[in-house]
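Submitted below is the structure of interest, expressed as structure tokens.
Heads up, one of the protein chains got dropped from this complex, but the rest are sitting where they should.
Order of writing sets the labels: A, B and C. Residues in every chain begin at 1.
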Amino acid sequence: MGALNGFFYPRTELGTAGVIPAPPWFYSGDLLTVEYRTDPARVRELLPDPLDLAEEDPGAVAMIWADWQSCSTDRAELLDPVRSQYKEAFVVVRCSYRGQTYSRCVYIWVDKDFAIARGIHQGYPKKLGSIWQTRPHPFAQAAPQIGPGGAFGATLAAGDRRLAEAVLVLREESATNGFVNGHPMAHHRIYPGIEAGSPDAYSELIASSGVGFQRGQAWTGDVELRLFESPTEELDRLRIDEIIGGYYCQVGTSWNGGQSLERLAPL
Amino acid sequence: MGALNGFFYPRTELGTAGVIPAPPWFYSGDLLTVEYRTDPARVRELLPDPLDLAEEDPGAVAMIWADWQSCSTDRAELLDPVRSQYKEAFVVVRCSYRGQTYSRCVYIWVDKDFAIARGIHQGYPKKLGSIWQTRPHPFAQAAPQIGPGGAFGATLAAGDRRLAEAVLVLREESATNGFVNGHPMAHHRIYPGIEAGSPDAYSELIASSGVGFQRGQAWTGDVELRLFESPTEELDRLRIDEIIGGYYCQVGTSWNGGQSLERLAPL
Amino acid sequence: MGALNGFFYPRTELGTAGVIPAPPWFYSGDLLTVEYRTDPARVRELLPDPLDLAEEDPGAVAMIWADWQSCSTDRAELLDPVRSQYKEAFVVVRCSYRGQTYSRCVYIWVDKDFAIARGIHQGYPKKLGSIWQTRPHPFAQAAPQIGPGGAFGATLAAGDRRLAEAVLVLREESATNGFVNGHPMAHHRIYPGIEAGSPDAYSELIASSGVGFQRGQAWTGDVELRLFESPTEELDRLRIDEIIGGYYCQVGTSWNGGQSLERLAPL
Partner (left out) sequence: MGALNGFFYPRTELGTAGVIPAPPWFYSGDLLTVEYRTDPARVRELLPDPLDLAEEDPGAVAMIWADWQSCSTDRAELLDPVRSQYKEAFVVVRCSYRGQTYSRCVYIWVDKDFAIARGIHQGYPKKLGSIWQTRPHPFAQAAPQIGPGGAFGATLAAGDRRLAEAVLVLREESATNGFVNGHPMAHHRIYPGIEAGSPDAYSELIASSGVGFQRGQAWTGDVELRLFESPTEELDRLRIDEIIGGYYCQVGTSWNGGQSLERLAPL
């Protein structure tokens, strides 16, 4: 038989059973972002060697909700939307590596397995969660519009506990959609060793960015964010000391791989 | 204590624990409709006395997917969107009652409990299902637009079986969004008697319509629809003999009660 | 056509599409019960006319978790277990009606639609929730046994918020499984009027009991219970003033209708 086909597991001769097809992957969706400052020491707790705190505003955090439709090159998922739609909530900080500033996703929850599998490839530490985000709609009976006064809520739960919730009321157009998630991502991809107590069998620091990113007009406004405790999460350790801003925008993007920055294991 | 407060169960002195607040209820959402003709005898099987087949085109059926955001008067659900978003797939036929033509929902699946409770009030025979529908988005990376060539899929499953799926490719603007779901709804509301084998304790034929209905431009195109069998469903008995058309549009509406047409039990 | 067939909606000529078949319904399952005392005034808030507080121990409350397998007469659900297994968490108080003591379920959450439909018939105010309960198992690697030291947890969430959680550590056999849920149930069955603001179209006070109830040895032990707040629930108003006891047992039972105690609407 030799080599089987397929990008990720399970690989087969036909190559159609894999949990995800190969990149590129395409995305259209809506982002609700809350940026705030926490104690930089709490960010530092989440940065393994060889990463360090970002030089400027090292305690800046972005908590982001995203309501996505996604697909691979043949776009077949779009006509069977149980395979293309997913929601996620994630936390991004910035870090420094060899004098460059990177963004880094430190926590993330999604609601589909294909999103988990993509995340493992990309170094996003994905768990399952229940994520909800108010949608804009042309008819206002039960929906905000993306404009002054538009009110958007967002919630995250996992393990049957609510972990975070936000409310953003739009006020005005914004030149930016925030700054914390604006750099290339620096992520670790790890595989613990198979023997009990052994070191990592594989560990690599990689960088990646979206390709062909497009963004609609961003809006900013008044925002509230609450984080809740859970015995299996550390999200609420990133205590909200000062809100920087809240943002809403619609985006389209794609992803087609990244670059290895450093192989950490096996050396 | 006397009377408790709240629209539907459970009622309490405070009145805040009820599964749904009182109407009016407000809706913003996207509809994908497939109309087709089946054997009128199969429609007749679903019409209890005193309803009869519609005089014109009595075998016409509409299978409709809807992706909703909804709320009640205080709009609190919109900021906690797990309580406002739901999806549904439903089948509508037409019928005749005292010389008037009505629409009638004969099967419907939703994915939230508040939608089930509203449906019981309105006479929709709601079950739980898993419903998915392609979403339009301003950015085309992983989304159709509402325009020529826009391709939308929709699926329905219940009991871990796929029950229906459709694909609609838009071609041109349409003067209508179909005709089968265009009349006031004539629904039965029933409560079986509590004693084993007893007749209905309550049965009423009611009519209702949306209030303040608004609709964006409707589109039509090429459509495919497939229905699958299940031991606990009869959906596939409404065999697709001839496709009438497929339609896509965005709507906003509200609902604020209906009228009793006839009390059937207790007499 | 005349009368259609089927116990509850949707009714059809074939009668196989209904959300639930007719009773009798059969149940095998495991119960974890926590009984405690709250302020009787808080129980009174949940008792509509013509019910009153129970004469003895009027503030007694039972919070019960149940992990069920269930079926109807043809037992077909047992071989397609997505249709037979469900979990529930519910709160029972006692009340007095015409000099007799009844049990009454004031809040209940389940995780399947057939359970909601049965509950509407029986007057249980069912919502959807996420319910989990530790299971005993013959092999102890990852399970308690029903015996001294056996530790059982139970949780309830709805709307992506945790509402209640309990831990029970068994100590000894118990002569009872508690007393709060030990009477016939007195429930209201209601259907709000279809016209906006109208009185109930149907309201009936009914009584019912299980048939052929069997119970294994009950166990009691040390128990903790926590209730959490939610904007759409009043569960935490039933404040835990004093724990009465915690119980675990396995049961089998059936249900085959009840009796009308009083028709309240239409009069």
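By our rule, contacts are C-beta pairs under 8 Å (C-beta built on N, C-alpha and C of every residue); 3 or more make two chains touch, one makes a residue touch a chain.
As the structure is a computational prediction, the values presented were derived from the model and not from experiment.
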Legend entry - Residue, one of C:15, C:40 or C:153, that touches the chain absent here: C:153
Legend entry - Touching the absent chain when the full complex is considered, from A:164, A:206 or A:244: A:206
Inset, instruction - In the full complex, which bits of subunit B touch the chain not displayed? Write them out. - result: 130, 132, 155, 157, 160-162
Inset, instruction - In the full complex, which bits of subunit C touch the chain not displayed? Write them out. - result: 26-29, 68-71, 75, 78-82, 84-85, 130, 132-135, 137-144, 151-155, 165, 167, 212, 214, 216, 250-254
Inset, instruction - List the residues of subunit A that touch the chain left out of this view. - result: 1-4, 7-14, 16-17, 19, 22-24, 44-49, 76, 80, 82-83, 106-107, 112-113, 116, 120-121, 125, 127-128, 159-160, 188-192, 194-198, 201-202, 204, 206, 208, 231-235, 237, 256-260, 266
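Keep this in mind: only the chains that are shown with their structure count from here on.
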Inset, instruction - Please identify which chain has its centre, taken as the mean of its CA atoms, farthest from the centre of subunit B. - result: A
Inset, instruction - Quick one: compare the interface residues of subunit B with those of subunit C and tell me same or different, with half as the dividing line. - result: same
Legend entry - Distance from subunit C to subunit A - Cα centre to Cα centre, in angstrom: 40
Inset, instruction - Between subunit A and subunit B, tell me the centre distance in angstrom, where each centre is the average of that chain's C-alpha atoms. - result: 35
Inset, instruction - Return the distance between the CA-based centres of subunit B and subunit C, expressed in whole Å. - result: 30
Inset, instruction - Would you give the residues of subunit A that are in contact with at least 2 other chains, written as numbers and ranges? - result: 130, 132, 155
